[in-house]
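Heads up: the structure comes next, in structure tokens.
Omission of a single protein chain aside, the complex is shown with its protein chains in their original locations.
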Amino acid sequence: MKLRASYNRHREFLTTFMIVMAVLIIVPMFIMREFAMNVLILCTIWSIMGIGWNIIGGYAGQISNGHALFYAIGAYVGAMTMKWFQMTPWISMWIGVLLSMVIAFVIGTPLLRLRDHYFAISTMALVECTRIIFLNWKLIGAATGVSFFYKKLPTWYSWQFANKHPFYYISLGFMALCIILTKAIESSKFGYYCRAIKANQESAESSGIDAAKYKRRAYMISAAVVSVGGALHAQYLQYIDPAVLLPLSNSMLIVLVCVMGGVGTVWGPVLGAFLMITINEYARSFFVQFSGLNLVIYGILVIFIVLFLPKGLISLVKKDTLINISRKLMKKLRATS
Amino acid sequence: MGALLEVRNATKYFGGLKANEDISFEAEAGSIVGIVGPNGAGKTTLFNSISRTHPLTSGQIIFNGEDVTKRKPFEVCKLGMGRTYQIPQAMEDMTTLENIMVGALCHRSSVKAAEERAKEISEFCDLSEFNNATASSLNVMQKKRLEIARALAGDPKLLLLDETMAGLNGIERTNAINLIRKINANGITILMIEHVMKVVMSVSEKVVVIVSGRKLMEGNPNEVTSNPEVINAYLGGGHNAGCQ
Amino acid sequence: MLIQVLFEGLVMGTIYALIAMGIALVWGVTNILSFSQGEFMMLSMYLAFYFNTLFGLDPVASIPLVMAIMFLFGAIVYKTLISRALKGPKLSQRLITFALGMVITNGMLMTVGGQYRSIPNLMFQGSIDLGFLMVSRQKLVPLAVSLIVTGLLFLFMDKTKVGKSIRATAQDKEAAGLMGINTENAYMLAFGISTAIAGAAGCSLTYYYYIYPAVGAPFLIFGFIAVCLGGFGNIAGAFLGGLIMGMVDLFTGSYLSTTYKYLAVCVIFMLTVSFKPKGLFGR
Partner (left out) sequence: MKKLLIWTLVITMLLGTVGCAGNSGSSNGSTATPAEATPAEAEKPTDANAEITPEPEVVKIGLLFPLTGTNTQAATEVQYMAKLYEDAINGIVDINLPFHDVEGLPNLGGAKIQIVLGDAVTPDIAMSEAERLITEEGVIGIVSTGSANTKTIMVPAEKYGCIVLTEGTSQSLTEAEYTYWGRSFPGDDSFCRDTFAFMDYMQKEEGADIKNVALVCEDTEFGANMANTLRQYAAEYNFNVVEDISYSATASNVTSEVLRLKKADPDCIIMSSYIADSLLFMSTYKEQNYFPKMLIGQRGGFSASDFITNLGDASNYCLSTARWNPDVSGELGLELAALFKEKYSGGIDLVGDVLTDSWNIYMLAIIANQAGSTDPDAMRAAMSEGIYVDPAQDPTGSLGYKYAENGQNEETSAIVIQMMDKARHTVYPAAVASTECVYPAPNWDAR
């Protein structure tokens, strides 16, 4: 009974979710080109990061330009545990999540008091600090980085597969979880409070919202999600160093995929990531001989989206389009049977 | 019934500037208290001190028998003090209903229950037709009602209304007055700032007059209007004691 | 050595300040965090370079020219992109500048290539050895330019009608609009001026730095930090912020550790904002 009710509440989301997942699960089964799979994997990973950022940046409206920090933490925890104890990512990932939540809590307390640009810049500065520290931290390989490439370990244990599909499905799984998490947040009290804070902090506080607390909580959750993305990416690259993980461009890309898709929406980051990453990867392979052209195109694309679709690509997709599509399909099926 | 709100020698300085000085008054539970005074008399400052938007320099705020002088805004709200702003502070990019729900969630953890409650409230403040419109699309009057609704949704014991009537025309004003009466009828104490005297006189049992940061006097409407100082203060303040 | 470090700190400080002021101006007036400031600087470095190779103009001599060009460029950018973006959410305003920077950098990479360039025959070269202090003429140029530009900017903002109108707009757009100030123009001017400042910065930077498409990036973050350190959109603040950074940079570098000098800068910045959330001189 209760289930039914909640199904009705979220009918649109659930159908969309089902369809999208079905597509993302079935289609790759017929993709035999490793490079295409590689792109897909990057898409899923970056959507996870986008989703993570979306929670603090999209819902709670605190524009962080320093989420590469949690990406790096996730990645490093994964890498180091693998290198030291050959620990499986299935577990080490959660250590990373916990660690980044703790760190988010600690730094969130002072930094979240800052308003928009100040917050953005101080998070950037924070990433810069982390970069310098990691570059010189002997224990975690300093600038030499960490490569963890184990042929010996069982593949499902180490996530180091001979071909791409298993890894793709793993990261897709996590992406699905993150989507559900976002939806849950969106339709929860917490979600409403975040949006209230984003909309108008003062009146939010005067209507009984402990802004500081909720902002911090949002920051922690988003840190956790991003670090999951980081862990996945590290396992995929099998080599990480501070120069890979912590340049400004990474923090910006995390924001970018989210904004291109549409901030403060469940599907925005996913859409954004899949589009931007695919375009980026293929543009690079097409225009590689004119060095830089691909990035020029990418940049122009971003400018156009920002100017003409300020609400992101998601605003192109009409409400419950997919439902209607599915309905039509159903009709067709009935007709045929 | 005892005093729901008690303000003891509330004093607020901004740097050297004295915004409020040594203001004391009480608001009986279930009553409607009006605060009047010319612009810049420090009415809103007093409000902000009561709702803890900014700290007092000295003095005390006793709400419902509890000293809330050191509490944070969201805490006093939880204790049952709702407020509106002179310039409406709607959550622009959320829908009307969602705005009210945010208020309702203050004492409810279930979104569903909050939604039910919000629907009732928006019905009560006849906003229901705008339920799914974004707050930014409402006009000033509607926004002000929305603010009242949001405050009400938090089931307050005391409601602080800051210049709810300003800029409303005759009919709107009477509607608003009726609304206030309706709210008060549900046993909610109301403390309202107005400088449209007539409104205050018509609804409130007690009126506190503040002039240049000090309490000039308090009493029932008739006493106030008949008090020469008040009239003088208003005229001195370049304002018309009668009603615009 | 102490005096030397002080001097060098001052020089670096003024350079940071020059970059910071451009950012501060845009921030203060239009409330945009301009990520493309670094790229504007890079562009003007190339302009200075080509003026030198084609017409034999010394970077110093080409400053006014470059500033004029950059001003126009900035104005155009504002009209075509920024003014549109201003209608949208804050985030997209920030991203559009970032994307613009991306386009400019890689556009330059495509057209002029990734070669490192420098201007061979500079007007001011060599160093003056005062015994206790080694004054390099190549560093005096940025120092002087920065001070002059700052002075002019202040005069402009305080004395001229236009400057006043810009400040009024920065204070309160609506009110300024009601007072009959054309806020759109004020915005455009502010943006143009900030790019012009980037132009000056670029020209003077060619005196000791090398020219390549990605040169803007490292300076950008320091510019940001300086602005924040100084305080919200406040030009004087930005200038002081820059000076402080330069000093911290040089002193930690020379006396504590070169490895952690930028760490020190960032840490000091973050401590400042955690205690004074609006920066040192923020309103």
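Per-chain residue numbering starts at 1, and chain names A, B and C are given in the order in which the chains are listed.
Here is the rule we use: contacts are C-beta pairs under 8 Å (C-beta built on N, C-alpha and C of every residue); 3 or more make two chains touch, one makes a residue touch a chain.
This is a predicted model, so every value here is computed, not measured.
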item: Touch partners, limited to displayed chains, of the chain removed from view; value: A, C
item: Which of C:L86, C:L147, C:A214 or C:A236 contacts the chain that the document leaves out; value: C:A214
item: Of A:T15, A:T88, A:S171 or A:S207, the one touching the omitted chain in the full complex; value: A:T88
item: Omitted-chain contact residue, chosen from A:V20, A:I95, A:A212 or A:V244; value: A:V244
item: Of A:R9, A:K83 or A:R284, the one touching the omitted chain in the full complex; value: A:R284
item: Residues in chain C touching the chain absent from view; value: 1, 4-5, 8, 12, 15-16, 106, 109, 113-118, 120, 127, 129, 134, 136, 138-139, 208-210, 212, 214, 217-219, 222, 249-254, 258-259, 261-262
item: Touching residues (missing chain, whole complex) on chain A; value: 32-35, 38-39, 42, 88, 90-91, 93-94, 132, 135-136, 142-145, 147, 149, 151, 153-157, 160-163, 173-174, 177, 180-181, 184-185, 188-190, 233, 237-244, 247, 281, 284-285, 288-289, 291-292, 294-295
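By our rule, only the chains that are shown with their structure count from here on.
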item: Chain contact graph, described as a line, ring, star, complete graph or other shape; value: line
item: Separation of chain B from chain C, taking each centre as the mean of its C-alpha atoms, in whole Å; value: 48
item: Centre-of-Cα separation between chain B and chain A, whole angstrom; value: 44
item: Chain A - residues contacting chain B, complex; value: 187-189, 192-193, 195-196, 199-200, 202-211
item: Parts of chain C lying in touch with chain A, wherever the complex brings them together; value: 27, 31, 33, 81, 84-85, 87-92, 94-96, 98-103, 105-107, 109-110, 114, 213, 217, 221, 224-225, 227-228, 232, 259-260, 262-263, 266-267, 269-270, 273-274, 277-279
item: Partner chain A, residues of chain B touching it in the complex; value: 51, 53, 72-74, 77-78, 82-83, 85, 89-94, 98, 101-103, 105-106, 108-111, 114, 147, 150-151, 153-154
